[in-house]
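One protein chain is absent from this view; the other protein chains keep their places.
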Amino acid sequence: MMRLLSNDRPGHWLLALLLVGLLLGLLAAPFLFPGTKALAVAARIAIFIVLAASYDILLGYTGIVSFAQTTFFGLGAYGVAIPLALGASGWAVVAGGAAAGIGASLVLALVMALLSLRVRAIFFSMITLAIARFAQVLAAEWRGLTGGEDGLTFTVPRLISPAFRLFPAPLLGLPISGPVIAYYLILAVSLAAFLLMLRMVNSPFGRVLQAIRENPFRAEALGYRTILHRALASVLAAGFAALAGAMMALQLRYTNPDTTLSFSLMIDILLMVVIGGMGTLYGAALGAALLVLAQYYLEPLLAALARLSGGVPVLPALFDPGRWLLWLGVIFVLVVYFFPAGIAGTLRARGRAA
Amino acid sequence: MRPRDPLPYLVLPALALAALAVMSFPAWLTLTVAGIAMGCMLFLAASGLTLIFGLMDVLNFAHGGFVTLGAFIAVSVVVTWAPAIGGVALVALAVLAAAVAGALLGLVFERVLIRRVAGAPLRQILITMGGAIILQQALIVLWGAEPLPLPRPENLRGSVIFAGAALERYRLAVIGVGVVVFAALALTLKRTRLGLLVRAAVENREMVESLGFHVDRLFRLVFAAGTALAALGGVVWALHAEMVTADLGADITILLFITVIIGGLGSVGGCFLAALLVGLADNYVGFLAPKLALGTDILLMLIVLLWRPRGLLPVAEP
Partner (left out) sequence: MAEPPLLTLAGVHTHIGRYHILHGVDLAVAAGEVSVLLGRNGAGKTTTLRSIMGLWRVSRGAIDFAGQPIAARATPDIARLGIAYVPENMGVFSGLTVAENFRLATPSGRFEPQRLAQVMRAFPVLEQKWQVRAGTLSGGQKQMLAIGRAIIAERRLLIIDEPSKGLAPVMVGQLLDALLALKRARTTILLVEQNFFLARALGDRVAVMDDGRIVHTGTMAALAEDVALQSRLLGLSLESHQ
């Protein structure tokens, strides 16, 4: 078990409990919470765990603030979507498309790394913001290839298409349909990807990354080639983000700029990693689960609050379901101030102190 | 040491002349005026960003939010006083109200968010990004998510014909405002004791404090001035579009960043030069090759950074 986690213990009983709960919840989700919405939420959590963890490699383990993680996510998604939308079909096409998306991400990440990792952190952040924006505009404008703002809708392989049934009869009361199979495929790939990332950050390479984050000058003095390590980290992070994007495309069966490249998506990822806890990967997983759940289930709660505060001025607008981002923003700022280590880091520190 | 290098200043006329070579004079004149006007609007919104960065090494990702704030304030001013006060006086009142609101909220923003994370780049980026989210959402709470109309007064509508080219009145007015604000900023920095202090503190904060000046108070003042300028810029942008949405600031934030990077972070003169460059390039390319338009700004930034990694007119290093 510990080998599977690369000897990276959660470090606090509550953190371990939350993670085990998350894993069990995801494994049993289709049986516990039937219905398409619950399945979509669970799949989104699995995919965003990979995406957030990939961003954590960048933000938490190297201290690089990039706003272009969605660009790689989008490349992965469009890599799968474009050939399928053009009428090609079959698993080979899916694999090829995903590989193309991931490959393009690796190349772009390498170029960005070489171009920009030499400049100051703040410069780099601004440049990535511009690149992400450019990618989004490009996808919206290049209608012939990407379908523009409407995006691409396509047919996925039969095994995971909605009409497919693996068994004639339901299993434990749940018909094993294409989407359920797709969900378990996504969950398996996500879990594997997460464990692989965990292995990476706990390898000698990961330790060098942490050394660079703590003190770049010292790391350089010790003979580590900081640029090389940071570039490699950026490239790997981009690859995993593209993988997540490919899974997203298969899960949604459509791809558009809004769901894969938007800035609000980037903000979501940032919130996931920071609130969950930078530099732990476990935190990214928790943050992803927390935020996706909040997105889908907090809005009804806010709507109820808005109704309750009906007579008071401004309050209804404050609790408007659309304003959940306001509250997340406040939580985000409070976390950066008072718990810069996030949920996972704070729990870990407690575990170490005890 | 500030290298007095003429090359960056030649980029602008070179670009304008190159454009003149490939189009008719009236078209060129219309585009050039439009480009300069856009540059002035960019400068108004971006000047505070570069000032704040120069003095305190703080890059405020929420700067665009103050642009939006200014635009919404203008809407409220116009809605409240529209029939009573008219024309340019109403615009002046809106600008004043926006600047005051921008300055006040800037002071709060600095106190609550910026002050505690000075000197920690990662947390600073995160905090100002968080501030940007909160500010934008709070503006939606107050003014709603639907676009609000902001009609221009009658005497700022229509065009004048000059040398066969139609020049929009509003654009000419914007150029006037932009040049006046730039001149005022440049003179303040160059000629006043306050400007002297700011320039010195940009270079060496500790030494200015050792001479007996509270740089943190100076910074608060500059921060408020910067956010007031952003709000002023918001009014000008909104009157140009004759409409305000809560996304206004977020939409132009990237353009503002590109402008301050091209100009050289911290440099007000560089910011003005870069804003004009971006404005002109945008208009020329949009006319000549509309398909390329969406990448113009980023391409421009890459070219400038390859040529001058620290921007066109970088400030002196300490």
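All chains are identified by letter, namely A and B, in their written order; residue positions are counted from 1 within each chain.
The rule is short, and it goes like this: a contact is a pair of C-beta atoms (placed from the backbone, for glycine too) under 8 Å apart; a residue touches a chain by one contact, two chains touch by 3 or more.
Remember, it's a predicted structure, so these values are computed and weren't measured experimentally.
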Where does the absent chain make contact, in terms of the chains shown? B
With respect to the chain omitted from the figure, which of B:108, B:207, B:289 or B:303 is a touching residue? B:207
Considering the entire assembly, which residues of subunit B contact the chain that has been omitted? 1-2, 193, 196-197, 199-200, 202-204, 206-215, 315-316, 318
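Note that only the chains that are shown with their structure count from here on.
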Whole-Å separation of chain centres (CA-atom averages), subunit A against subunit B: 34
Show me the residue ranges of subunit A that touch subunit B in the complex, using the header's touch definition. 63, 65, 119, 121-123, 125-127, 129-131, 133-134, 137-138, 141, 263, 267, 270, 274, 314, 317-318, 320, 322-323, 325-326, 328-330, 332-333, 336-337, 340
Spell out the part of subunit B that touches subunit A in their complex, as residue ranges. 53, 57, 59, 113, 116-117, 121-123, 125-127, 129-131, 133-134, 137-138, 140-142, 144-145, 250, 253-254, 257-258, 261, 265, 294-295, 297-298, 301, 309
